[in-house]
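Dropping the structure in here first, questions after.
Every protein chain of the complex appears in place save one, which is left out.
For chain A:
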Amino acid sequence: MSTTSIPAPRTGYSRHKSTRSKFEMFAWLFMRISGVVLVILIFGHLFVNLWVGDGVQAIDFGFVAGKWANPFWQIWDLLMLWLAMLHGTNGLRTIIMDYSEKPGTRMSLQVILYIASVIVIVLGTLVIFTFDPCPAGADPSVLAEFCKA
């Protein structure tokens, strides 16, 4: 009588390599933490710019000057810019991974995405910190009241 050998459980499969990694775990967590903070930042932004007073009708250069003369709103917008852009960029990365099948397409779409994101984050940050609420030589009628003092 010959003995039949039973293969050990779970042999014979060649499973896909696990895609778990520290980075993906961090990205997953970041989407949730940034999401909670963005609820406050974005609804605050929309409340002040769309709801209060005359809403969008009141927005002009003087309105922006009034807000960014105050470090509170500078930091608010800076945080909102960075968190929303990183959250949105990572969300789009997930979507590119889901739908692009050829490695070449996947690579090019990701490169375009990252270049666009870096440009927007750098530009937005520079705008907040180099903003001059009362530019010299500008027509006083388009400036905020406090420039006349």
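As a convention for this text, a contact is a pair of C-beta atoms (placed from the backbone, for glycine too) under 8 Å apart; a residue touches a chain by one contact, two chains touch by 3 or more; residues count from 1.
The definition used in the following text is that contacts and distances are computed from a predicted model.
Student: Per UniProt, what's the omitted chain called: "carbamoyl-phosphate synthase (ammonia)", "Succinate dehydrogenase, cytochrome b556 subunit", "ABC-type polar-amino-acid transporter" or "Glutamine amidotransferase"?
Tutor: For the chain missing from the view, the UniProt record says "Succinate dehydrogenase, cytochrome b556 subunit".
Student: Which residue, A:M25, A:I42 or A:V111, contacts the hidden chain when the whole complex is considered?
Tutor: Answer from the full complex: A:I42 touches the omitted chain.
Student: Across the whole complex, list the residues on chain A that are touched by the chain not included here.
Tutor: 32, 35-36, 38-39, 42-43, 46, 50-51, 54-57, 59-62, 64, 81, 84-85, 88-89, 91-92, 95, 116, 120, 123-124, 126-127, 130-131, 135, 138-139, 142-143
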